[in-house]
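One structure is given here, and the rest of the page talks about it.
What you see is the complex with one protein chain gone and the rest in place.
Chain nomenclature is as follows: A, B and C, assigned in order of appearance, with residue numbering initiated at 1 for each chain independently.
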């Protein structure tokens, strides 16, 4: 599981690549949190264009980052999920608090 | 398993596509023989560019066509096998009677 | 084409994607849509992850997947021989999880219920859990 980041106009984009399941979650979470702790931005976007698979582990991971960033008043967004991932996101109800852009 | 054919300058080219294993051999053999019985050509070439996998079933199939066509004095050739298929062909010793072009 | 298989493997996280691939490869010859394949892969991922995370936790053990296709009906059982579930009704609730510290969402069973045509959970406390799901491959 690869993760890349880019900051543009004070917005952080986190690009997820590959398959997000329980086998990669612990390391992915540590990598993202390590990065988030060191920077200050206005918005965070999870770009899923290159994410090929995600199950409910991904929901837990995104919710976790949402809570951390909410405490710092930074809203988060999701963009470009594929059909399979969009279905998981929709069933979870997560779009109510983390809009898709 | 898909098979296409083309005749050019009295040479027949048989294009094999997909995976050639025992599960497709009976039908493939019938299709090819049905076709060979109805035409007369000078050479027959098995084009393997789009064949992604072949095991020893393919050796049996090519040898069978070789014998049939030898009786009619039509030589056969193999072209564009991938690395996996080339290795199977080499181990079989088939190149001694059916050259790769 | 009617078919069956059983697949037994080590309950480690690295085998989650293997389990998804094996079950998908088993279904593909029946020519389901990509959406149906994805629903099945996602549900298998949830069930197998549950065996590893909840069934075995820090312990090791095996996971067994038994699958069958009969007249386009796919049925699958995902079995572990781990901890078991005390209260299944509670476990099936949306957002219910016993593993909040690991950021589990409590949505595994919700996804299996929603993505598959049927879901059944049997468990013996201390002996393991069997999740049975079915889905029509050409609905």
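By definition in this document, contacts are C-beta pairs under 8 Å (C-beta built on N, C-alpha and C of every residue); 3 or more make two chains touch, one makes a residue touch a chain.
None of these values were measured; they are calculated from a predicted model.
Please provide the labels of all shown chains that the missing chain touches.
Contacts of the omitted chain with visible chains: B, C.
Using the touch definition from the top, which of C:3, C:31 or C:118 touches the missing chain?
C:3
Take the complete complex as the reference. Which residues in subunit C touch the chain that isn't displayed?
Contacting residues on subunit C, toward the hidden partner: 1, 3-10, 12, 14-15, 18, 21-22, 25-26, 29.
Contacts of subunit B with the missing chain: which residues?
Touching the missing chain: residues 19, 21-23, 25, 29, 53, 55-57, 59-61, 63-64, 83-84, 87-88, 91-92.
Keep in mind that, in the parts below, only the chains that are shown with their structure count from here on.
Need the CA-centroid distance for the pair subunit B / subunit C, whole Å please.
The mean C-alpha positions of subunit B and subunit C differ by 43 Å.
In angstrom, rounded to a whole number, how far apart do the mean CA points of subunit A and subunit C lie?
Centres of subunit A and subunit C (C-alpha means) sit 25 Å apart.
Residues of subunit C touching 2+ other chains?
Residues of subunit C never touch two or more of the other chains.
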